[in-house]
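Got a structure for you, written out below as structure tokens; questions coming shortly.
Every protein chain except one is present and positioned as in the full complex.
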Amino acid sequence: MYLPIIVVVVYSFNESKLSSVWAGFSLKWYDELFRDKSMLSALGNSVLLALLSSGAAAVIGTLGAVGMSRAKLRGAKTIELIATVPIMAPEIILGMVFLAFFSLIGLPFGMLTLVIAHTSFCVPYILLLVKARLAGMDKSVSEAALDLGASELQAFFTITLPQIAPAIASGMFLAIAMSFDDVIISVFVTGVNTNTLPLKIYTQIKTGVTPKTNALCAIVFACSAILAAVSSRVGKKSA
Amino acid sequence: MKKIMVAAILAALVLMPGCAKKEEAKPALSLYTWEAMFPQEVLDAFTEETGYPITYSNFDFDETMLAKLEASNGGDYDLVIADDYIIEEAVNLGLVSQLDKSKLSNYGNINPVYQKPFYDPEDLYTVPYGAGVQTILYNPDKVLLDINGYKDLWDSTLRDDIGVIANYRVVNGLALKVLGESYNTDDLDVIQQAGDRLVELAPNIRLIKDDNLQDDILSGEVAAIVGYTSMVTMALIENPNLKVVFPEEGIGFGIMAAFIPSKAPNSEAAYAFLDYIMDPERGAECFEYLGYYSTYKASDPFISDEYKSFLTLPEGFATNMEMIQNISAEANEKHEQIWTLFKNAAGQ
Partner (left out) sequence: MKTWRFRKAAAFLTALPLYVFTIAFVAGPLVLMVAISFLSRGESWGYVLEPTLRNYKGIFEPAYTAAFAQSIKLALVSTVASVLVGYPFGYFMARLSPEWRSRCMVLLIIPFWTSSLMRLYGWMTIFRANGVLDSALMAIGVIKEPLKLLYSFPAVAVGMVYTLVPFMIYSVFSSAEKLDWSLVEAARDLGASPAQAFLTVILPLTMPGLYSGIVLTFIPSMGLYFIADLLGGSKIALVGNIIQEQMMRVHNMPLAAAFSVVLMGLTSLCLLAYRKLAKTGELEGLIQ
């Protein structure tokens, strides 16, 4: 799992512009990276976008899965199928259709269109994982709580939510990763001020990817590793 | 975990408007092109000297750019740099504004070879920024024959040893050139013949891709490539022993050019930027960074010796060149079919 990342990190210190040649240790690409303001603001946009869209998807997806598991709702199967379409349809056509759709309903391109488009493909991850977890989960506990006079909300927050929390968490991890990496849909629905990081990386085709990008990935990787380490610390203390 | 996420969202929300609110004396220039088209120094110096901050947005393919420009009706962006053929379509769709050359004091620096191209036959709309030719590059240590043209790529000693760019008009076109035809033929039978020739070429093809092809010839993955100028430049700087061949059948070339969309919100900044990069010295700096042919004659003398032979157009070249242009929808579909068959054959 980590092998390719290590290679990427190692080659970020490569003096040469080419990945097939090792020309000695150098920090020049990090220097270049920090001088590139647009790269850094793109990083900010990407983080914000990933958090907003996976957050929105977590709320929508979890509530949807819980609601559907509680009672047989009309059209539930259909809605579920349609909701998973964004991960079924090829991204390129989805991006194009979103572009046409947003300009049809007159939404200006920018963070809002990005968040809507990203939420649409984040929802299925949460929905499917939470559903898989709810399926066959012991309902008697939450029913007992209801019988004992707990309100629906109380039952949900004290019984159901803790039980499905791992599924929501893994769904969000995946959703963040997908959002953080998406370029094909973003490129169509982004606006003037909302370049994202993958856009920066993928649109170097005219000139070829430079180790500057390696350096950026190394930093993103280091940050997420630190964040993960910190969060597991915090999690342990609060537990 | 939750707390951290909330904190991060809040931090981001607080920081974002903060970033945008920097005292902007002048409205930003919204530049729309691929990533890494300009050295950071040039962008920074432009902002410093003229006071226009730059918002640099990127697209992956020319078509994405056209779709976005159509959706915004020629607005949103102030200056776009894209490939030749797509500009012709943008002009036809009325998305491009005519240039006011009186605002471009350096306009005369443009190399006349790159003027009056098919996409802008009267030089009304565009300023070229970099050009490239499709070139064969091979490693003489590994290739037994002397390659002079595209026809030599069919040689059986090159089995599974060639890398080509993933542009179907270029690759199908090399077969058309071998047949002595134009890149831009609308004759479906001729295109089909080219497709048949390509299937014969397939066993020699190890690799079809658009980016970083230079890595594969340098590492020894392939012995010969058909690539763009920027790839050839990068490969030669690393390994000067590689041999460059401008195919005798004819040379395909393409131009990237800048235009101002019809409803650009800040065209003043766009003119200022265009004039800025057409300055001879700054142009040279840009082309060395970009790795494509210099399109400004006045910049040629400023290109350093290391790059000179790669970035200036060789003498007597223009006679044998042909640009890839837009063709009929039927011909285009035929091209796509023979291309898919070619890829399938190469994958066997």
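Note that the chains are named A and B in the order they appear, and that numbering of residues resets to 1 at the start of each chain.
Going forward, a contact is a pair of C-beta atoms (placed from the backbone, for glycine too) under 8 Å apart; a residue touches a chain by one contact, two chains touch by 3 or more.
Quantities reported herein were computed from a predicted structural model and do not represent experimental measurements.
Colleague: Per the definition of touch given earlier, which of B:38, B:168 or B:253 contacts the omitted chain?
Modeller: B:168
Colleague: Just to verify: which one of A:40, A:111, A:141 or A:220 makes contact with the chain not shown?
Modeller: Counting the whole complex, the residue in contact with the absent chain is A:220.
Colleague: Under the stated touch rule, tell me which residues of chain B contact the chain that is not displayed.
Modeller: 61, 63-64, 66, 70, 89, 92-93, 160, 163, 166, 168-169, 205-209, 215-216, 219-221, 326, 329, 332-333, 335-337, 339-341, 343-344, 346-347
Colleague: Residue-wise, where is chain A in contact with the chain that is not depicted?
Modeller: 1-8, 11, 19-20, 59-61, 63-64, 66-68, 70-71, 73, 75-76, 79, 81-94, 96-98, 100-101, 104, 116, 119-120, 123, 125, 127-129, 131-133, 135-137, 139, 152, 163, 166-167, 169-171, 173-174, 176-177, 180-181, 197-198, 201-202, 209, 213-214, 217, 220-221, 224-225, 228, 231-232, 235-236
The rule is simple: only the chains that are shown with their structure count from here on.
Colleague: Roughly how far is chain A from chain B, going centre to centre by Cα mean, in whole Å?
Modeller: It comes to 32 Å between the two C-alpha centres.
Colleague: What residues of chain A sit close enough to touch chain B in their complex?
Modeller: Residues 16-21, 32, 35-36, 38, 41, 44, 47-48, 51-52, 55, 96, 99-100, 102-103, 109, 169, 183-184, 187-188, 190-193, 195, 199-210, 227, 230-231, 234-235.
Colleague: Can you tell me which positions in chain B touch chain A when the two form their complex?
Modeller: On the chain B side, the touching residues are 1, 3-5, 8-9, 12-13, 15-16, 19-20, 30, 34-37, 40, 44, 54-60, 64, 67-68, 71-72, 76-77, 210-212, 214-216, 218-219, 230-231, 234, 238, 256, 290-291.
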